[in-house]
Structures are given as structure tokens and as C-alpha cells.
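Let me give you the structure first, and then I'll get to my questions.
A protein chain is absent from this complex, but the other protein chains hold their places.
Moving on to chain A:
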Amino acid sequence: MNFFKRFARNRGALIGLAILLAVVAFALLAPTLYPQSPWRMVGRPFMAPLALDRFPLGTDTLGRDIASGMVHGARVSLMIGVVSTIVSLLIGVPLGAVAGYAGGFVDDALMRFTEFFQTIPSFALAIVMVAILQPQLGSIVLAIGIVSWPPVARLVRGEVLSLRTREYVQAAVTIGQSTPRIIFSQILPNTIAPIIVLGSLMIGSAILLESSLSFLGLGDPNLMSWGYMVGAGRTRLIDAWWISFFPGLAIFLTVLALNLAGEGLNDALNPRLARGRE
């Protein structure tokens, strides 16, 4: 209960959580709210918001319902954000744990490998990967995962490095536990809090990355996404601003919400780091 109390003390975090829940609700209800494909042309193109009750957010250059695109896009954005974050955690956590626990040469080698990825501009790498692998859901998730794991590895390595010298880890060595067991049952459970916080922030940046890729036309052509909608409307920004504006606003709010909630999680999970002397 204490956890929720500490989380709730951060008002921004509550706002973030509320926005997030709304986005998730829209994403889940998308097939019921708009059973038709968001790609279908349903009306005249360039209809302004609220011009017709049927299209509260208007229609785009080809007469597709923007509201329908928004809710279906929420599914894609959230799914890609979550899945690609899981992918990068799956790469980063074991790598960081091994580097931190083994130390010495192994640590040096793994960290140089990590730095290799950090020195390449992540967006450029993602573009190249998606272009080579064909723009499909799987390859987009993989590309985002691969460019975003280095911070995870560094964080986990640092945590493990400090936990490894704790007395309870030494005690586990003296009772004869095997190294993998020590890492999994003694060390990693104690690094979960910062990983969760980092993870929640990474979902936000993954959504941004996916939007940028779709904006450039490298999204999955079968999936409606917010980034694609912004990109599709950009040539008519002056006379039909709503085509780009609403999906852009959705990206902005969702990423903001994730950051606010992540901050709240940080306060709740690391009570000692919370601001102000208690």
C-alpha cells in the first residue's frame, strides 16, 4: 500500500497514469469503436474536425477517418513501445549482469562492445536495419530493441557492480551457490526497481522512434500508426492542419505520460532518493 501512497504523492505521476490508462483503453476498445479498417475511405477528403458528426477529428487526404486511425494507431504504438523495450531488456540485462559480475577482461570486452553501439547514431542505425530487413512489424521491433539496449546494459552493470560486494552476495558464495544462481536469485531481484523505471522511460522513446520511422515511410505498410499519419499529412499542413495535428498530439501526450509515470515510479521504488529530507 505504501508503494501507491508514495506514487500518488507525485501529482504529475497521477496525471501521467491517467493519460496512459486512457490511451490503453482506446487501444483495447479500437475494434469495438471502429470495427472497420482504418485504411478504408469513408468520406470526402479534407473534412475539417466536427464538420460532420460522423468524423469528430475530420478526414485525411484520401477521405479516411482520422479518429479511427488514432485509436488503431494507439494499438500499434503501444505494442511496438512495449515489445521493443522487452527486446532491449532481454539483450541489456543479461549482458550488463555478466559484465558487472565477472569484471576484468569480460567486463572490458562487453563494455567496449556496448560502446560500439553507443557511438553509432541510433536513429541512423535503425533506418538502415529496417531498410535492409524490409519494413515489417518484426524488423521494426528488432531495430528499435537493438539500438536501445546499451543504456540498460550500463545501468545493470553499475547496479551489479555495487551489489556484488554486498555481504549477502558474499554469503551466497561461501555457502557454495553457483554463479548463475547467485546472479539470478541474489543480485538481479535487487536491481528490479531501477530497471522498471528505466523501462517505463524507454517505452516512451521507443514510441518516438517508431513514429519517426513511420514518418519517413519505414513503418509497416499494413499497420496504421501515429507516425505514418503525421507523415502523410505533412504536405497539407497549412490548409488541413488537423491531419498531422491530432496524431502528433497523441504522440506528445503518450510520451509525456510515460515520462511522468516513470518519474513517479522512481519516487515510489527508491524512497530514499525522493526529494526533500525526510
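Just so it is clear, contacts are C-beta pairs under 8 Å (C-beta built on N, C-alpha and C of every residue); 3 or more make two chains touch, one makes a residue touch a chain; residues count from 1.
We adopt the following convention: contacts and distances are computed from a predicted model.
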| item | value |
| --- | --- |
| Protein name as given in UniProt for the chain not displayed, "Peptide/nickel transport system ATP-binding protein", "UGSC-like domain-containing protein", "2-hydroxy-acid oxidase" or "Carbohydrate ABC transporter membrane protein 2 (CUT1 family)" | "Peptide/nickel transport system ATP-binding protein" |
| Residue, one of A:Leu90, A:Val173 or A:Leu249, that touches the chain absent here | A:Val173 |
| Selected residue (touches chain absent from view) among A:Pro56, A:Gly103, A:Pro189 or A:Gly217 | A:Pro189 |
| Residue numbers in chain A that touch the chain omitted from display | 166-168, 170-178, 181, 185-186, 189-190, 276-278 |
